[in-house]
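All protein chains but one are shown at their positions in the complex.
First chain written, first letter: the chains are A and B, and each begins at residue 1.
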Amino acid sequence: MSNVYVADQPSAAREGRPSGRLLEVEDLRVEFRTRDGVAKVINGVNYHVDAGETLAVLGESGSGKSVTAQTIMGILDTPPGFVTGGEIRFHGKDMLKMSAEERRRIRGEGIAMVFQDALSALNPVFTVGFQIAEQFRVRRGMSRRDAKIRAAEMLDQVKIPNAKQRVNEYPHQFSGGMRQRVMIAMSLALDPEVLIADEPTTALDVTVQAQIMDLLGELQRERQMGLILITHDLGVVADVADRIAVMYAGRIVEEANVYELYAKPAHPYTIGLLESIPRIDEKGQQLRTIRGLPPSLLKIPSGCPFHPRCPMAQPVCPEKLPPLLQLGPTRASACHFAEELVNRD
Amino acid sequence: MGRYVLRRLLQLIPVFFGTTLLIYALVWAVPGDPFAGKCGERACPPDYIQFMTEKYHLDDPWPLQYLYYMGHLLTGDFGQTFGGRDIGEIIAQAYPNTLKLALVGLAIEAVIGLTAGILTGLRRNGFLDNLVLVSTLFLLAIPTFVSGFLLQFILGTQFKIINPTVSSEVPFHELIVPGFVLASISMAYVARLTRTSIAENSRSDYVRTAVAKGLPQRRVVGVHLFRNSLIPVLTFLGTDLGSLMGGAIITEGIFNINGIGREAYRAITTKESATVVGIVVVLVLVYLLMNLLVDLLYAALDPRIRYE
Partner (left out) sequence: MSDPTSGSLVTTPPPEQPGVVGDTAPVGAGLPETKRDQPRGLLGDAWYDLRRKPLFWISAGLIALFVVMAAFPFFFTSGSPNDPVGTGLSRSLEGPSGDAWFGTDILGRDIFARTIYGARASIIVAVAATLGTVLLGASVGVLAGFRGGWVDALLSRIADVFFGIPFVLGAIVILFTFNPEGAGSNEWKIMGLVILALCLLSWPVAMRIMRSSILAAKNADYVVAARALGASNSRIIFKHLIPNCLAPVLVYATILIGAYIGAEATLSFLGVGLQSPVVSWGVMISDSQQYIRVAPYWLLFPSAFLVTAVLSFVMLGEAVREALDPKLR
């Protein structure tokens, strides 16, 4: 009990002490101003990732996990998206206060991103070689020829067979899995310190998913990158993630290392997510789901945003927004009853 | 790529014959005496009737007539007018003027339309965007003959900045206003097409990827955005050259340019059927070839087409 304290307290960095974190998101707030009203998409997200570490960000669509990533990359569509508060620190420096040019230099070299749908994320009218090589040409000043050779090497590194020939092919000539490898090769070209992978396997077949996840894990270990893995699929993260942050309605509702989270989830939403994974030992039983729908971001429920769907909801839940409570050195939960959940058998 | 070209070429052949057959049938083969009213007010002289009947095989059923006509055409023989002038010669004389006019129009359309489209596509909802939107709406709404008339009256008659009519040598500088009139509707269309295309593509995933790669804004726009956005615009401009020539009839009439459209109009009003068919054949041929060229250009610019 005594180890419970409110995580929303002023952080070390704000008091002037460098945290030493590689990438840190603090109290980030983003809203979308649409013609239907203001949608509060991100309402105070905190997370960080260090070198050589994999953070999985888990959540349903609309939970704000991708928007957070886009905001970090600086590719949020403005309008409608606007950052209304918070900090994104890279090596302790707030990127939101940087000039456009400074931010551009971080992209690719400091933080790079792998997108979900490689087919639309790659430019259809240029060869994959051109698209990888242009980074070497523009950022490293390489000659056209050298850059092309380096591009082929990158394709080789992500285990694309016949890299030397395929470098001259167009995105639509690759299969889904191979295309995602191209995407990964492109994002790794400039040796980024942090890689954000936004649902990198969602569009792929299950067997290919595993290959891509293995590849990502391998490259991450080799290069000692910080990896932020955004996904809605609990199955994907178990093997690769060190820590997991669960998002709901634009907030982190639970954060824990992967063992703790699977063993003893400390938020009813996480419990619901874990229970909705089909299990072989429960064959024949009805699959459990979380009732209701994710909330409309135009009208987030009062108090704890999860309360309308929560099986444990009590009168306090619609009244008061639970803060993200630190429950241990590596875990935190934003539930009024987090301690009871942790202490249950 | 080779198969693609071949397929397009094969598709083109029936269309060429279909279009020319249709026009031929309209002009020659409508039920009734083919010479009724075809020689002006008087009845046609018998030797002319005999000559034309032989020349165009008017005693045969008209599909056969058409085949004979096409046979002559393939040897370069367009036939003769009532007055005995060689139709091929008439076309050869008038055609360069129309081509000049269409090229001037195309250049104006491309320069103004593209500039306006690119500027507004990159900066949407600004003052310039609204100005261009409103002016393109107006351009789209003013029929060619009205804009031609008004510009001729204002610039030519009132302010005397230009000659109200183009002189017979058809110098390029005198074609600027007629070219603008001819291309005004297409110009508005190009501006809007470019704007929409750039606006749509600037929100596309691959442009976002290019930004995420840390490329400078110049390069994101100049390489990734433009290459993709301008493909539909270029193909429109290509097909439009053919349409401009086919549509030059009004502009040529207003500015008194001795082009193929005016020859066609004269031929229609004087019932010179063979001339009408000849001119339409040339226009259709040019139009179809331009379309083929544009298809090939499209395939060259967008690799996705090539490998279908």
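The rule we apply is simple: a contact is a pair of C-beta atoms (placed from the backbone, for glycine too) under 8 Å apart; a residue touches a chain by one contact, two chains touch by 3 or more.
Here the structure is a predicted model, which means the values were calculated and not measured.
Trainee: Of the residues B:L155, B:A199, B:L234 or B:L301, I need the one that contacts the missing chain.
Mentor: Of the listed residues, the one touching the omitted chain is B:A199.
Trainee: Among the options A:H91, A:K264 or A:R288, which residue touches the chain absent from this view?
Mentor: A:R288
Trainee: Which is it among B:A92, B:V111, B:L128 or B:L150 that touches the chain not included here?
Mentor: Only one listed residue reaches the unshown chain, and that is B:L150.
Trainee: Which parts of chain B are in contact with the chain that was left out?
Mentor: Residues 11, 14-16, 18-19, 22-23, 26-27, 30, 37, 137-138, 140-146, 149-150, 153, 157, 196, 199-200, 243, 245-247, 249-250, 253, 261, 264-265, 268-269, 276, 279-280, 283-284, 287-288 of chain B touch the chain absent from view.
Here, only the chains that are shown with their structure count from here on.
Trainee: What whole-number Å value describes the gap between the mean CA coordinates of chain A and chain B?
Mentor: Centre-to-centre distance between chain A and chain B: 53 Å.
Trainee: What part of chain B is in contact with chain A in the complex they form?
Mentor: Residues of chain B touching chain A: 203-206, 208-217, 219, 223-224, 227-228, 231, 301-304, 307.
Trainee: Which residues of chain A touch chain B in the complex?
Mentor: 73-75, 77, 104-109, 112-113, 115, 117, 120-126, 134-135, 138-139, 170, 172-173, 186, 190
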